[in-house]
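Missing here: one protein chain of the complex. Every other protein chain is in place.
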């Protein structure tokens, strides 16, 4: 075989492999959407789930997922922001910074089930928080932190040093420069990072099974008292999320229409995540344009 | 001393702001370090309890093939042999990485060298979408599509290492691909032009120049993928069959470390041997993720020196 023939053959092989990957994705999306869409109805989205009979909905699970996501972001964003500011603005080039980076790397490489089990051990059991939204949000924070820190640090890093110099040369403190100059300039990137991480948090289940729990008690959406046990706002109640629900109906096998519920729920999950992904890009681009004066 | 002179010598609002900023960011970083240390500490202390307070022999734990922590064997020892799960975990990890790597490198090459403009534009979202699909959805599709197909072709239940490998293959594919793209993009373009100028074909350039120059980083990409596969819990748990049996082929039900953990940790009582044994599995997972981490660093360092 001449080199040219090998070249052609290799290119064809690569094209073939790429085509297979694209087909896999198309199949996945097609399968989720096609098998899930018929099951999505107003009834499906707004009725509570039922374990032992067909026709259950996903109302509470959907709400739990969103509530958990918001709580997680409320806890993890300030922590991640503070840490990212440390790494990007204050950290020197020394062994201590190396240690911190290693710690964050280790945290990000831990399997989410291990992170979930740690949350279970410490918060559910030791701190007696029980299976609760709060325990779940803390576990998800652990899972979310390293990625969020890294993406925020990246956005801060992308702001040119000349902006920092401009700030401190005016007699501003480093902190004021960071807050008033660096953060606003990094905002589009930070926001994109948050929304992308929101997508990951929304779909995560392994870290939640033993922290937020696998049961969805009936909620009273008119009870705005977060202390009441049946209030939808109560952070101390167990809360099965959409992703956990898919896992549970499939593994426990007592729900007669498990497959159609999972199909519908998967489709909802994917649609929400797609919205997050496209939203992140759109918002990032829009803000970038606005800040640079449309040029 | 005039006014300006005294101002120069005394702290101002700006000095206080800076202390404030330092305190805040140092606190956050301290919280993260505390978190990582306590994860390592708690999982380790629980996981070691099997050996320290239940006096299980470490060797027999790692090499035993019978897993039935509630029962005793003929010699009166608890049956906690984790080998079947260790073997299964490594099997699905290695197999899925082996299958995914050629696809990942092909996609990466397509994006960087074959069709750098349109290919990247089109395939970037494909990769991001594959990352974005939650693992339970992968598990669900594995359960409703992959397992039935295997059942039809090979008979049996359809669950097992093969099903796990197929599901994990799709899950690690985007991880390996995007890191491979970074690896190939980091090669300076004069490597390519020099090789092409010598009359090498594109394939020769790819094979003899690009892949070799990028090898350390491609290896780390694969290890990242393996780390993800090793730690993945739910998707695997849904298709692996969850029977703690030594796998003898690819299509009989078996169990990984993660699937055993997710299935049983809620069914055991804290402090008992069956529970401690599960924490030991978690400790293996934790240690393996540290090993993957070290490997990535080691290869990264060696690769950096070479170039």
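Just so it is clear, A and B label the chains in written order, and each chain counts residues from 1 on its own.
Throughout what follows, a residue touches a chain if its C-beta (ideal position, glycine included) is under 8 Å from a C-beta of that chain, and two chains touch if they have at least 3 such contacts.
Going forward, contacts and distances are computed from a predicted model.
S.K.: Write down which listed name, "Phosphate ABC transporter ATP-binding protein", "Non-ribosomal peptide synthetase", "HEAT repeat domain-containing protein" or "Cytochrome c oxidase subunit 1", is the UniProt protein name of the chain that is not shown.
M.R.: From the listed options "Phosphate ABC transporter ATP-binding protein", "Non-ribosomal peptide synthetase", "HEAT repeat domain-containing protein" or "Cytochrome c oxidase subunit 1", the omitted chain resolves to "Phosphate ABC transporter ATP-binding protein".
S.K.: Using the definition of touch stated at the top, determine which of A:39, A:59, A:150 or A:176 touches the missing chain.
M.R.: Looking across A:39, A:59, A:150 or A:176, the contact with the absent chain belongs to A:176.
S.K.: Using the document's definition of touch, tell me which of A:166, A:227, A:254 or A:275 contacts the absent chain.
M.R.: Only one of A:166, A:227, A:254 or A:275 touches the chain omitted from view, namely A:166.
S.K.: Any idea which of B:15, B:38, B:53 or B:193 touches the chain not displayed?
M.R.: With B:15, B:38, B:53 or B:193 as choices, the missing chain is touched by B:15.
S.K.: If the missing chain were put back, which residues of subunit B would it touch?
M.R.: 2, 4-5, 7-15
S.K.: Mind listing the subunit A residues that contact the chain we can't see here?
M.R.: Considering the whole complex, subunit A reaches the absent chain at 160, 162-163, 165-173, 176, 180-181, 184-185, 291-295.
The criterion applied here is as follows: only the chains that are shown with their structure count from here on.
S.K.: Compute the distance, rounded to whole Å, between the mean C-alpha positions of subunit A and subunit B.
M.R.: 17
S.K.: Using the touch definition from the top, list the residues of subunit B that touch subunit A in their complex.
M.R.: Against subunit A, subunit B makes touches at 13-15, 17-18, 20-22, 24-29, 31-33, 35-40, 42-43, 46, 102-103, 106-107, 109-110, 114, 119, 123, 126, 128-130, 132-137, 139-141, 143-145, 170, 173, 200-204, 206-207, 227, 230-234, 237-238, 258, 261-263, 265-266, 270, 279, 282, 285-286, 289-290, 292-293.
S.K.: Touching residues of subunit A toward subunit B in the complex: what are they?
M.R.: So the residues of subunit A in touch with subunit B come to 3-4, 6-7, 10-11, 13-15, 17-18, 20-22, 24-25, 28-29, 31-32, 35, 78-83, 85-87, 89-90, 99-100, 103-107, 109-115, 117-118, 120-122, 125, 142, 145, 149, 171-176, 178-179, 199-200, 202-206, 209-210, 243-244, 246-247, 250-251, 259, 262-263, 266, 269-270, 273-274, 276-277.
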